[in-house]
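One protein chain omitted, others in place.
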Amino acid sequence: MRYLRLLWTFFRVGVMGEIAYRANFFVQLFESLLELGTAIAGLAVIFSYTSTLGGWTPDQVLALVGVFFLVGGAIRLVIQPSLEQLIESVRDGTLDFTLVKPEDAQLLSSIQRVEIWKLTDVGLGLVVLAVALVRLGSGLGALHAAGFAAALIAGGVIVYSFWMILATSAFWLVRVENILMVFQSMYEAGRWPVSIYPGWLRFALTFIVPVAFAVTVPAQALAGRLTWQVLAGAWLFAAALFTAARLFWRAGLRRYGGASA
Amino acid sequence: MMLQYRASLVIWLISHVLDPLVYLVVWTTVSRSSGGSVGGYDAAQFAAYFIVLMLVNHVTYTWIMFEYEYRVRHGSLSFALLRPVHPIHSDLADNISSKIITLPLILAAAGILALIFHPVFQVQPWAAAAFLPALLLAFGVRFLMEWTLALAAFWTTRVSAINQVYFIAALFLSGQMAPLSLLPAPLRLAASILPFRWTTSFPVEILLGRVGWTEALTGLCVQAGWILVCLLLLRLVWRAGVRVYSAVGA
Partner (left out) sequence: MDNAAAIRVRELRKTYVVSEREAGAAAALRSLMRRRTSEIAAVDGISFDLSSGEVVGFLGPNGAGKTTTLKMLSGLLHPTAGEVSVLGHAPSRREKDFLRQITLVMGQRNQLVWDIPAADSFELNRAIYRIPRPEFRRTLEELASLLELAPLLGKPVRNLSLGERMKCEIAAALLHRPRVVFLDEPTIGLDVTMQRRIRTFLAEYNQRFGATILLTSHYMADVEALCRRVLVIHHGRLLFDGELAALVQRFTAHKTIVVRLEDCTADLTTYGEVVSCEEGLATLRVAKDQTARVTERLLADLPVVDLTVEDPPIEEVIERVFAQGTA
């Protein structure tokens, strides 16, 4: 649809801009591999002492790590750079240029920057996922795949809406970058299945900073542990949060257009 | 003087509480599914380990490597060089003053975690006495080491890769991810030969009674030795770095 075509254009331009800087790709690859190696080494240490972690087998946790990298990569690819730029543009007034264009300003602000080399994270995530799926074997069918896709989409919408709400607060607050970094820190907790955490932490990681919906829930689909109730809940939450983000954004624009000079 | 790296103290606080909390839960889960204890640690002992680790980490941590990466990227390194006093003093002052401000918060967090996870402490009096010097020496080793490493910013702008390697090594080898005794032998050896064990894990080991008093004493000497080594390295690298920086005419 139209929005996808626009996103593709931004993508293309982002690629063209970076393609000359091949060194950046190798540095990014190095860093991503290090991160992945760390995650797997950690898994190795943990699973040298046990055969399950809160009921999750090593291959299931490996799948979780794959989703963690995939989703984290997607966030760092478009959502984070674009919304960081949005926050700056609210501060220095270049948001005016976005507002004067004949396209939805929220859409433009959400796709305006693409950090193309973060595709390595996405790629590595997919590789890990593939390895995990192979090892998990034929226990998985089309239903699991569908559940995974559905959970991933819901999780993506939830994470995007959450970031959008945080970024929109820049219309009212000053040092919003710090709030964004809270997500970074808390996202780290998503390396492990959220179900092992005590109830209060699980709640925080589900509804306050939606890490669970982004990583654990899709991984649960692959581990065959996803119930339709949770999936339905994810979609409901996604719809609600997306609407809330949209309304909040409109309120932010009204403030920007009323009180600035 | 405010440091320029923009992450606020609250952010550091969150990750300083969240990271040990996550590993605490992970290892407690592991121990529960392995008959109650793993490698000499049961749930209550894991709680004790990670809560003390959290406090020790907060006392010894620095953000100086990010700070220098930021300074080099934004060209404000010259400020540090123009001052009459060696910049390490102001960096040290900033570090300590920030910690004094956040110390009550981290203590509160430790208290809350203790209420939730019921750690078990058996602290010998001599261990309590040895803890403080070990902690201070640990801070010395860590601060000097990370300050010297931060100077890599003089030679390359791609310090993020260097920083990452360092922090990953620290994650495993300074006991942040798991008590060192749970790591495979080669890693344990590396942790003791390199300064990592002496920056964070060692004070924790002392307080929790995981080392005998002879080992504690030798450990303190090793820490002191590392401080001397780091001081020497720091002086050499600093002089070389200043030469490089001024030669470039930045």
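Read from first to last, the chains carry the letters A and B; within each, the first residue is number 1.
Quick note on the criterion: a residue touches a chain if its C-beta (ideal position, glycine included) is under 8 Å from a C-beta of that chain, and two chains touch if they have at least 3 such contacts.
This one's a predicted model, so the numbers in the text were calculated from it and none came from an experiment.
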Next on the checklist: For the chain that was dropped from the view, give me its touching partners among the shown chains.
Outcome noted: A
Item to check | Chain not shown, touching residues in chain A | outcome: 5-6, 9-10, 13, 16-17, 92-94, 96-97, 99-103, 108, 254, 257-261
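One rule holds in what follows: only the chains that are shown with their structure count from here on.
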Checklist outcome for this item: Whole-Å distance, C-alpha centre of chain A to that of chain B, is 29
Item to check | List of chain B residues in touch with chain A within their complex | outcome: 6-8, 10-11, 14-15, 18-19, 21-22, 25-27, 29-30, 33-34, 38-39, 116, 158, 160-161, 164-165, 168, 171-172, 177-178, 182-184
Item to check | Sites on chain A touched by chain B in the complex | outcome: 27, 30-31, 34-35, 37-38, 41-42, 45-46, 48-54, 175, 177-178, 181-182, 185-186, 188-189, 191-192, 196-198, 201
